[in-house]
Structure formats: structure tokens, C-alpha cells
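What follows is a single structure, and I will ask about it in a moment.
With one protein chain withheld, the remaining protein chains of the complex are depicted in position.
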């Protein structure tokens, strides 16, 4: 009996786990606008052709908040931030940093990181992402 | 130890149980429009004075339907009808009549009737109303 | 073209029915992009967006922009029950008439597949002791205890009330109205259902609320519709082909129900429809005899009957005779609901008020294929939302 590697599933489909975890945007082939959702057409130029592009895994925090109250199943406080990854703004939490205004600062350099969100009844592990101090 | 009579509460506050069950409308003192709810002002003339008036307990069916599916806790089929009580249209169910198009007819004469809707933990009996063939 | 006129430049409805492959915004995007293409314009040309979607929470317009084009234009998210689509169109037209923009877009969409009977809610949470609540001091849910809140039952009574007043109605009569519409739907590839049904099949189907059986009720389904409207002045700058296919909005009217005895007991869908029709005929300068086809709000077979009268397609009280004459059949004197109507085309609520206008435009343009009403020049689209709101649009083929 051979062992199968435990399978994994990303939190969102724009998080690609292999070979190394990275985010993939849908880029408008006409105007270059980048999106993280299934598209009908481009909000910038109205064309409807997109191609996947890898988003750089490092960036700079351009805005953040430290949220005290979280929905059920989410730990609080947590840090929500906007990370500019080489010109592509990304929405994420900051991880591996104390959620205090002393530790989290505007302009800080961060890098993509992933973590386990638990395993379902079929043994599939859910993988989330965030950014940690680089 | 004296016994207190079991108390009763009407399904809606425009059903008055004593001395005999009857419906009470709010009549606009300016234009005579009649309503069955708490009012801000009159939809007909915009004035805001109302006085309670007793609605005649008998009337004529001017429209009906036989509804096959009821919300939880309500028996189906049931007959919903509009009853013209001496010029005041009233919304109600028909009761004490087989819910079939053979038994329920446009123009049939009906009279107000009441029935028990159950008793709460304080022993208060809820009283509903409908119209039965006169 | 009279100055100040507003024209429908492009209009689309999606296939109605079960659309599990896409979401509400996706359906709206499909209709929107279809209408823009039909109009030969882009989001960049559009100056205002009015959007309707009852089940989604009142932000459709901006959600749609994010998928098809964010140009910074004003968005009006509107609601008027089943008249929501017509209200969106009216809003875009009003923006043009106000001189604020020269081109507007109106969109309506709904995902309803599997929604069941609308208007039926569960009981309120049980309290340990009776607690009067609300404006009637009710101690429990009134739906089913004091008449019904469901739509099939409400409109059943509206049809029966007409019968009480004027006579001549019967279960069979209402079933035959439904038979007509189901027959019409066989020619409409975008209808949710395309199956002819005999009067006997309809009468022996599941009874929902007498006299409305299941096929006599509007079909809950998914669907969207969108329209691009332009000012007269702007239209003059467009191409020959765009101008030839443009449809003139000869009247666009929205009404609510004025107070009358009993209107808060059983909704009165008659007076506000009569008022809207009267205003629309006057504005358009046409009379009911001038109409080549009508799409009216047959949310239930019982509703279609009363609207023959309300829209003045017949003399007062003569709706039964009008139907019996064969007039509203597609080969009759004044075809009504040749699309199949809400009973077979389907009724994705907020889309309906634009989809019925699409049907009329389709015929006026001579593009209705197998179900084309030959030589159609003037049509009327009617929609009603309980609460109530009534929209009536009269549409005319371009002169040249």
C-alpha cells in the first residue's frame, strides 16, 4: 500500500501553492489592470481578455489597521493591511508580528507567508496566506 | 383560595373580545377612512385624528382564495377572503366551511366567529377570528 | 423625432431559467454587455446607471461597475418590487430628460431558481408568553391566520374580486388565459419554459391558491435584462443603423396606488394601473386601438384578466368578453404576452420590467423571428409591483 501525500487546498484560488506559494492576478491583456477575482470584463477598459500573472512575493505596507473584534473562528486582534507588491496592491493580514502600533508601521517591508487553516473530513489541509516582516 | 378566570388575549388588537367579540376600526375623524393598524396619519386626507368605531359583525364575501400551502403552525388548505362588513372591507379567513370551490362562493353571507389559538405558559388563551357562513 | 424624446438604443434579455453557472452580477454583466453591444456603444458613452435587484441588498449598480466598467458615473440602485426594472429604466430616462446626461443604462437582475413561493415567511420566534407586536398588535404571525400573505393567494383574490364585480369568471376561464400564454412561449427561445399546456393539464396540475394552479403562477427563475437609452439630440449624431433600430419611448409612466376604500385590506392593483395607462396614452398620443401588441404583468392568470380592463384594452367590466373574443391570442386583434408572459417566460423580479420592453422592441424592430407580430409599430409594456408601483411604457418604431 502506497502512501499518498496529504492534499492541500488554498484559501482562495488566487493563492497558488506550488512550486512555491505565490499570488496570481488576472491581468487585462488590453490595459494591464490586475484583479483577484473571476472577471466578466475589465473595470478600467471594458475588454474581457485576461491572462494570469505572478505577483511578486514581497512588498511594502501602505496602510494597516489593528482590528480588535473578529468574526467567529478568527483570532483577534489581527492586523489587516494593504501591501504594495511591486506596483500591485494586495489585501491581506500581517502575520508573525505583534499586533501593536509599536511593531506594525507604515512602509514596513514584508514577504508572503502561508499557514494551515485546518483539515477537512477528507484529510485536505486548507492553506491561508499573509505577509510577515521581511 | 379564589379562582381567577383564565385570561384571554386577541390575535390582533383590533379584535375586541368583550362583551361580544367584534372588530374595531380606527376611523379618520376628518374623512371617515377606516384602518386596522396604529396610524401616523390618514392615507386619504393626511389628518391625524382617529376614533375607534365598531365594525358590523356580518358581511358578504367579495373575494376569496383557497390556499394549499400554509406557513408552519397553520393548517392548509384554508380560505382567505375579503368580507364587506356594511361598507368596511375586512381581511380574514373563512371558518366552519369546507375549503372547496363548491362550498365557498362569491357573495356568500358570513358572520364573525372566534376560536382558540392555544395557551401560553402564563395560562393566557389566544383568540383568533374568522368569518363563518351566516 | 420630436425634440426631448428619449430612445431605446440597445436592449437585451438573457436566457431566463436556471442559471447556476453564474452569479447575480454575472447575469447583470451579461445583459449589460449585450445591451451595450446591441446599442453599438461602450460604458464610456454611458452617463448614468440605474440598477435593480431585490434579493441582493441594494448595491448591484456598483458591483456591476466593478465587473464591466468603473467610469465614475452616478449610480441609482432602485427598488419597486416587481416594478423594479421599469423603475430603473424610468430613472435613466429621467436623468436624460433632466438634461444631466445624453445616454443612460438601466439593468435589472434576479436569481430566484428554487426560491419557492414568495411572500411566505416562517412564524416569528416563539416567545414564552404572548407579546403583541407591530402596528396591529399581533401576538403571532398573521399569514394564514388572517388571510394570506402569499402572492398566488393575493392575486387569486384580485381576480375573484373582478368576477364578483362584473361576473363571468371561472376556474376554467383563468386556466384558458394560462393556456394561451404557455402556447405563446413555444416560440420564445429565451423563455424559462417552452411547453404548450392544455387547459385540462393546467387545471389538473398542483393547486397553489384557488383558482391558480402551478402553471398559472409566474415562474421563479434567474435572468437579467438591460437597456441603453439616449436623448434625441445624441441619437442624431449616431449611425444610420443605430437610428433605424432605435425605438422611441413615447411614454414612460410610474404610479402608486391612491387611497381608496379597502386598498389597505386587499391591494388595489387596478386604479394605479388605470392611472398609469391613462397618463401613458395621453403622453404618447395613442389610444388602446393603436396598439399592435401588449406585454402585461401576468404574474398570475388571475392578474392578466383584470389588466385587460385596467389597460383599457376593453371597455370597463368587459375583460372576460375581450378574452373570449380571441383578441389577446397572438393571431388575435391585440396580441397580449406573445413572449409567453411571466407564467412561462419566467419572472426574475427586477429583470421583468425591462424584459417586457425588450419583447416589444424586438417586434417593433422586426427581429422577433418565429413569433414576430407582423408590421408591429406601437406596443405597450406594463408591470406592477405589490406595495404598490405600476410602470407603463409605450414604445414606437422609428419613423424612418
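Lettered A, B and C in written order, each chain numbered from 1.
The rule is short, and it goes like this: a residue touches a chain if its C-beta (ideal position, glycine included) is under 8 Å from a C-beta of that chain, and two chains touch if they have at least 3 such contacts.
No experiment lies behind these values; they were computed from the predicted model shown.
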Omitted chain's touching partners, listed by label: A, B, C
Per the touch definition above, residue among B:17, B:41, B:76 or B:122 touching the missing chain: B:41
Identified contact with the non-displayed chain, of C:23, C:38, C:102 or C:359: C:23
Hidden partner chain, residues of chain B it touches: 39-46, 48
Interface with the undisplayed chain - residues on chain C: 23, 49, 54, 58-59, 61-63, 65-66, 69-81, 87, 90-91, 94-95, 97-100, 134-135, 253-259, 263-264, 271-272, 275, 387-389
Residues in chain A touching the chain absent from view: 9-14, 33-38, 43-44, 61-74, 76, 78, 80-82, 87, 89-93, 101, 106-107, 117, 120-122, 124, 126, 128-129
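The rule is short, and it goes like this: only the chains that are shown with their structure count from here on.
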Separation of mean Cα positions, chain C and chain A [Å, integer]: 43
